[in-house]
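In this view, the complex is presented without one of its protein chains, the others remaining in place.
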């Protein structure tokens, strides 16, 4: 293999991959949904709870100081990992969904009014759609949609016309259904050209490829810990210092204030202004450990591995099933993430994955929280296999075998 | 001892209590801030990650089903623990702060308008103040404050007059500063009498005493996982089915929808309508294990232990320091939780706890996220020692020794 | 471990391949209700006409897996010409087969009637061993219940 990832060694770091299901090994191909966690991430959280568990930014004793330092170190790690100019630009949230809600509702309520235009793409996840629908209902903002082409790319022909006059352009860096990698810098520039802010949903990008938010030039970037080897319960919103300073608080309570009286309150500095209540301390520390783990592998090696394995998968499926199997999205592995949504003959995805499950193959069937895209694709659901650092060619072969078994069972 | 808690056995369940700090044992007296975690809670999360980690309500394979079941079982445990008539009335949030924001902003925005009155008490935590301040700034609602008496009780003489005409009465069941236990049922009835909804911040109650939300008759009850032996990153909002059904969604995105189109969305059933994005799955499971652990101890035994130990602490401090030490709040241990805010001579709390730290004694100094109460008490800060299931008389003695050491060091 | 044969009985696959009562009815007079299974994306559309307290006609639209589609198809066949009360009993019996607790509680539902015959629908019994699929099997029934409520509401003066 050409890439430099030692997948066997990586596999050994993930305890769940030793598990048997239905009498065979677990073949986990649903990392776009949530990733598995390496021992190092679990150990970091366990270590925190067993040694330094205390509330942060409040305690005046040793373990409270350790907890605060561990949380802020995790923030610094995340900042470095995504090329953020400053740690304080990294806001911890509970997931990417909260991050995007913060943008739509804290920034949006303060800056948008009836008739203002927010531009999305047709391939957005519900997390980057429904908050804007709520703002539509509340404020009367208007949504416009950047269309996709038949092969699952963003249609760039009309981008500037559609974005013209908009206040916000918000889009996924990588599609969670098609794997398409969008031209982030191109869209950010178009947004700024039009006087709009650019919001990037990088939930499927940060885990899989080197990310530099400064090079993107975006205003806000959202992503989620559990898809990048981190725990559940932690997400990130990055924003430039300027825009974070100018955005009013969202959730409110402890931690995010400088002063509270019966009459009103004043807010704390960024990022704490946006972190109301006791944060997900252990989870932030776990995310920091996940970042360490990914940096240990090297994000270029991660990407190289996924391109190579996705290429193998696309070739294998084409060879074994020909026209019976249709993979949505870009045909060239180099232009996409390791997410493959497919339909097989006229078998419904849920029936397909039911058979897969008997073979230990974990593949998601459904709309993948992207119902508008499903409508564009003309399907109600797809089966989606997605690859990550612990997957190898044997996993892809197991998927192909499971597809063959399904064909067999339903005797098509 | 009269109570039935075997504290030595409990202590042994908490790995962090084996830790040494500054050459001595860790004496953790800050559980009102955050509690320590028993091995069983850490093991439950570890087991989940190592065996069943998958996203919930989405997966069609075995481990996804296990994950979904584990999450929903945790919900059922929490529901049973607080006497909720139905599991679906338990909404998972990230902390009590989010729970209270949900009430203020989702229910509040839909139901309140300029001039409407929200009644709070003077002893509220910022989490139950600042969201209402935000609503004041946004909608022009008006806040009224139920005063406290000199001995730290709620002043009941004018309750009905103050609540008259209000739309919301929102209050802590137990004060995180004074330990005062409020007459919840009395306040709920007064609220309903006035046509207001009753919101209970039970963050300091649920961990320490048997709770029955149905017996309280409240509309909403908020609390937080990390103060009740659970992990960080998980909170709870309980609401009656009726009020949850009638409340519009708050955060939005995946999980909380039934359908999404380019034009709009329809919401999922309760409680999922309020759980946007990937939930804190491991954390909910950890909270479920914490509930199991507390039920194993028995909440009556927990309460009995705290009353007894608080009584011991109040007596010990009075005997050793007399008038030099002033404990705020009710004098009778049976009328309060195990939270003791105190001032010692004219030593500033932060200087006091600095000395404590050298003795391994973890006590919080500050405003405890209750600045309006600090103003009422006429102080800028207090030192606060708080007790839980793993504390014993030796811990209280260590606190008294540390106070003596501080007096000595500052040679007062 | 339950096998796939427990789930996919021949009669289910037959209804899936040749669904009964597919199509639409003019609205109004018919009632149109959509149902969604957010888990796997199944969508169902029920067109229902109720007259004199009974199901006069029913048509099914939408897209879904073999379990949701066959359940809808079998349901459509069995409820036609049944009174609303009979449909209610059938629904309870079907849900009971799916291990969903109904009746006998304070929601005022009747206990499932042991005499109700589910016929072809019994082929869906195996679903209960695959709990995730229960939502697929019951989607059409829940949607029907809603359609009946709406139809009755617009019948009432």
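Chains here go by letter, A, B and C, matching the order in which they are written, and residues are numbered from 1 within each.
FYI, a residue touches a chain if its C-beta (ideal position, glycine included) is under 8 Å from a C-beta of that chain, and two chains touch if they have at least 3 such contacts.
Small disclaimer: the values here were computed from a predicted structure and weren't measured.
Chemist: Of the chains you can see, which ones touch the chain that is left out?
Modeler: So, taking every chain into account, the missing one touches A, B.
Chemist: Which listed residue (A:11, A:39 or A:57) would be found touching the missing chain in the intact complex?
Modeler: Once the missing chain is taken into account, the touching residue is A:57.
Chemist: Can you say which of B:59, B:330, B:349 or B:372 touches the chain missing from this structure?
Modeler: Considering all chains, including the one not shown, the answer is B:349.
Chemist: Touching the absent chain in the whole complex: find that residue among B:69, B:111 or B:358.
Modeler: B:358
Chemist: Counting contacts across the full complex, list the positions on subunit B that touch the omitted chain.
Modeler: Answer for subunit B: residues 22-23, 348-351, 354-355, 358, 365-367, 371, 374, 379-381, 409-410 touch the chain left out.
Chemist: For subunit A, enumerate the residues touching the unshown chain of the complex.
Modeler: Residues touching the hidden chain, for subunit A, are 57-58, 60, 64-65, 68-69, 255, 257-259, 266, 268.
Just so we're on the same page, only the chains that are shown with their structure count from here on.
Chemist: Any idea how many Å lie between the Cα centroids of subunit A and subunit C?
Modeler: Comparing mean C-alpha positions, subunit C is 37 Å from subunit A.
Chemist: Counting only Cα atoms for the centres, state how far subunit A is from subunit B in Å.
Modeler: Comparing mean C-alpha positions, subunit B is 31 Å from subunit A.
Chemist: With chain centres defined as C-alpha means, what is the inter-centre distance between subunit B and subunit C in Å?
Modeler: 44
Chemist: Give me the residue numbers in subunit B that touch at least two other chains, ranges are fine.
Modeler: 58, 60, 64, 255, 257, 259
Chemist: For subunit C, what residues touch not just one other chain but two or more?
Modeler: 39-40, 43
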